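With one protein chain removed, the remaining protein chains of the complex are shown where they sit.
Chain lettering (A and B) follows the sequence in which the chains are written, and residue indices restart at 1 in each chain.
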Amino acid sequence: MKTLYDYVLKLEAILAGLFLMLMVGLLLLGGVARMMQHPLNWTIDLATCFFAWAVFLCADIAWRKDMLMSLDLVTAKLSERYQRALLFVNYAVIALFLCYAIYGGTLLAWTSRSRTFNGIPGVSYSWVTASIAVGAALMLITTILKIRALMRSDGVPCTAAASGEVA
Amino acid sequence: MLLVVLAFAVFLLIGMPVAFAIGISGVLFFLQHPELPFTIPLQVTVSQTQNFALLAVPLFIMAGNYMNRSGITESLLNLASVATGHFKGGLAQISIVLSALMGGVSGSAIADAAMQSRILGEEMTKRGMSRGFTAGVISFTSLLTPLIPPGIGMILYGTIGQVSIGRMFAAGFAPALLLGIAMSIAVWYTSNKRGYPPERAKRASLAEVGSALRGGVWALLFPVILLVGLRMGIFTPSEIGAFAVLYALFIGFVVYRRLKTKSFIEALEISLADVGSAMFLISLSAIFSYGIVFERIPEVIASSLTSLTDNVQLVMVLIVLLVLVAGLFIDATVIIIMMTPIFLPAVRAMGGDPVHFGVVFIVAATIGNFTPPVGAAMFTVCSILRVSVGAYVRESLPLMIAIGLTTLLLIFVPELILLIPNLLFG
Partner (left out) sequence: QEKHILRMNHVHSPVEAYHSAFQEWAKRVGERTNGGLKIEVFHSAQLGNEEDIIEQIRQGANIGQNTDAARLGNYVREIAVLNGPYFVDTLDEAFALSKLDIVKKWKTELADKHGLQVVCFDFVQGKRHVFANKPVRNPGDLSGLRIRTPPAPIWQESVRAIGAAPTAMSFGDIYPGLQQRAVDGAELTYANIRPSNLQEVIKNVSETGHITLINFEVVSAAWFKKLPADYQTALVEECSAAGQKVSKVLADAAESEKAALVKGGMKVTDNVDLEAFRKAGDAAYKALGLTEVRAAVYKEMGR
């Protein structure tokens, strides 16, 4: 199980990096082709499709690394017990939201299947909308692992975001 | 919508990541509107990633990371140090100049802030500047970017308000210069008070300048090539970001030979987390904006405002204040689209000049990108530099005062804005 998840994480990072690099390549190709009087409309379409996937895969990466920005004006002043309790509340609400995002995202991908992606015949917008459901599923796993780690430890995990540590 | 704002505040206070706090509280709006399909929040979140203006954000983050590892940043900073190193807070001053240069390139304050967070952020803190100050400078000085043509805000305003876009473009230069000077004074004041040391004791010698110029020629060429590329019609603004990445890779691998496979992958890995933290937040904030637009909140407030006085300059001050308040929650583009058709006719009816008003209005609207609790440029800078919003706001105060005073000057002396367009267009 552990190794399978490791493979998933590796794949996630590789795909996200690949999508970002492909965005760069596609946008350049589009610009050069237009300069040569041969506009290629699909390059920008494909680039924005990759963008959606890159954003939600990267969001999970940032969430796992505790790199999503938060305010710690109040929480930092509380006792450890309250901090732990608040973390549980946060994780629970977030997990609930992610469940909604998985369900709603899947439904959205299903209903948008007849909507063509930027008018390209035969390419469904579902290819784009599916990104949010997949991203939310990965983030839900991350959240559950965070909850488990919190239950196993006694104190409050020192997150990068809370300690102002440099990434 | 009140419930939404309250929930957002509570979520923020219990330390929930801002991205989730804004998305989850935004969803509450839809619970109050059962007639709306419950998939809309997810749909608008995905739509943000299909937005050409935002496509530039990940590209400029990557460009910044690769410039750091290719040696471009280093020679650029060396050059900066030679040019401004004898000033206090030299690098902060460089951020101002760079934002103006980027105006001709990306035209987007958010893209500018994203790139500078990566190329200047750590360097500024290494030179002893506090993180809050660094973030504040990088964020607020990118106000210059949309004022130098071609800014998307001016095109939107011109289109919605039927104001000449050419005139708007011409009108942006002088205010950008004034704001740049005012920001420069604010930066100098803080650096002086804090005792941020100059990097060098005295002005660089001619020989030093020459060697830095030779070393930095590739770095200097970068904005020049981008500008020429844009002017010659080789690239659209959305492609410039991609070109910036390619250029950094080319210099890193071929010219300076500082970039290796290992550092290439490292920079990409950092970019993944940067893009995730910035873009996830920006995407989810669309859920929040939906409710604000749906309930027409800015229109309701705005229509009552213009009836207060018939002095056009006072009305402009009131409008700026209102736009700043709206800007706390909404980003520039939405403000310009929603409020131009309400304010512009009122200002016109009182005899105000649409170009004069437009520039002031765009300055005020753009500030919304920098102010908490919701602002795309602020989110990007603070999450990349890991700065708390509290420190960011505190340390940005001198800059805010400088911008505020300049804006008042621009309101009461319209000639400052209108001189250049009147010279060019008669």
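Everything below uses one rule, namely that a residue touches a chain if its C-beta (ideal position, glycine included) is under 8 Å from a C-beta of that chain, and two chains touch if they have at least 3 such contacts.
Just so it is clear, the model here is predicted, and its values are computed rather than measured.
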item	value
Chains in view touching the one left out	A, B
Contacting the left-out chain in the complete assembly, out of B:K126, B:R296 or B:R394	B:R296
Touch with the omitted chain, as defined above, among B:I165, B:L246 or B:V325	B:I165
Chain A residues touching the omitted chain (full complex)	34, 37-39, 41, 44-45, 108, 111-112, 114-116, 118-121, 125
Touch list for chain B against the chain that is not drawn	35-37, 39-40, 43-44, 47, 50, 52, 150, 152, 155-156, 158-166, 230-233, 235-237, 290, 293-294, 296, 334, 337-338, 341
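Please note the rule applied: only the chains that are shown with their structure count from here on.
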item	value
In the complex with chain A, residue positions of chain B that touch it	11-21, 23-24, 27, 38-39, 41-43, 45-46, 49-50, 52, 55, 58-59, 62, 122, 131, 233-236, 238-239, 241-243, 245-246, 265, 268-277, 279-281, 283, 379, 382-384, 386-390
Interface residues, chain A side, partner chain B - complex	13, 16-17, 20-21, 23-28, 30-31, 35, 44, 47-48, 51-52, 54-63, 65, 67-75, 86-87, 89-90, 93-94, 97, 100-101, 104-105, 107-108, 111, 128-129, 131-132, 160-162, 164-167
